[in-house]
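One protein chain is absent from this view; the other protein chains keep their places.
Up next, subunit A:
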Amino acid sequence: MSLVSIQNLTRVFDVSKPWLNRVIERLPKRYLTAVSDVSFDIPAKTTYALVGESGSGKSTIGKMVVGLLPPSEGGVTINGIDLAIETDDDKIESVRSDIQMIFQDPYASLNPRWRVRDIIQEPVVARGGKATGLAERLLEQVGLTASDADKFPHEFSGGQRQRICVARALASEPKLIVCDEPTSALDVSVQAQVLNLMSDLKDEFGLTYLFISHDLTVVQHMADRIGVLYLGRLVEEASPDALFDAPQHPYTQMLLEAAPRMDGFGREVEPPKGEIPDPIDPPSGCAFHPRCPMAVAKCSAERPALKTVGESRVACWVAQGDT
C-alpha cells in the first residue's frame, strides 16, 4: 500500500500588490499557481524524487506533504489520513509524528544558541516524550560521537550539521522524511557521505523519502521513482532507468540534454530555447509549448493530462500519440 497518496494537489498564492496600491494604480488581484493538479503515490519504504528547475513547485509540494502549508485544492493522505480534513486529534498527532523534514541549508535550520542535544531531542520533547540518551544514540547512528551532544552548531562543518539535521529528523521515529535539497549546499565529497548515510538509515529503519532536488545525478542515484515538474505541473513520472534511458517528455529530454556531464569532454550542446515563463501568467495548453521543439497546434490549445505511456506517466500530446 502507498504510505503517501497525493491527489490533484494545487496551491495558489495571492501575489497581489497591497490593497491601497491596487486601488490607486487600478490593478487587478494577481494569483500565482505554484502547484497545479499534481497526483502521485509513494509506496512505503521507497524513495520518490521530485526534480525540476527553480520555481517549479518542489518545495511547495514538500511543505504541503508535511502539513506546513494547506493545499488550495486536492489533498495529501498519509496512512489513509488527510491532515487537512481529519478532525480526530489523536489521529492527527500520530500522522504528524510520522513525518519529518530536512532542509537545504544546514546552517539556517539549526538554532545557533541551542546545544546539539536539545536540537535533536526537540521533536520528542515537544510532544512530552522521554529523551534520555536519545541524542547521544542518534549522533552515533549518523556517524558523529555521543560527546558532540554538548556542543553548539557553529562547532561543526556543513556536512556534520546536515548529519545533525538527519539525527533530529530521526528522533521521533518517523516513517516519512521529506528532504528538500538535503545536499545542495554541500561539496561533492561531503554530499557522498550524507547520501550514503540516508541510504543506510532508510534500510535500517524502513524509511520512506520524498526527496526534492534539482540535481539529476543525485536523483538518479537515490530514487525508486522520479517525478519531473515544470511550472507547478507534473509532466513525467518514471523509474530512474526509464527516465534516463528513454525520457518521454520533451522537457525531460531538454533537461537531460542540457545537464553538464562529467564525461562530456568537448561536448557541444545546443542550448535550450528560452527561459521559464512567468508563473503568474503561464502559457496556455501545455505550459512547455513555447519552448518545445515538438509542439503541434493542439499543444497551445489544450492542456495534456498525465497518462500512462509504457512504464511511465507523461503529460504530452505528442508522447501520448494524441495529436
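What to note about this one:
Simple rule for what comes next: contacts are C-beta pairs under 8 Å (C-beta built on N, C-alpha and C of every residue); 3 or more make two chains touch, one makes a residue touch a chain; residues count from 1.
Following the convention adopted for this analysis, contacts and distances are computed from a predicted model.
Per its UniProt entry, the chain excluded from the display bears the name "Oligopeptide transport ATP-binding protein OppD", taken from "Bidirectional hydrogenase complex protein HoxU", "ABC transporter domain-containing protein", "Oligopeptide transport ATP-binding protein OppD" or "Regulator of SigK". Shown as candidates are A:44, A:92, A:195 or A:294; the residue that touches the absent chain is A:195.
The residue from A:84, A:126 or A:269 that touches the chain not shown here is A:269.
Of the residues in subunit A, those that touch the hidden partner chain are 53-54, 157-160, 187-193, 195-196, 199, 214, 216-218, 220-221, 254-255, 258-269, 271-272, 275-276.
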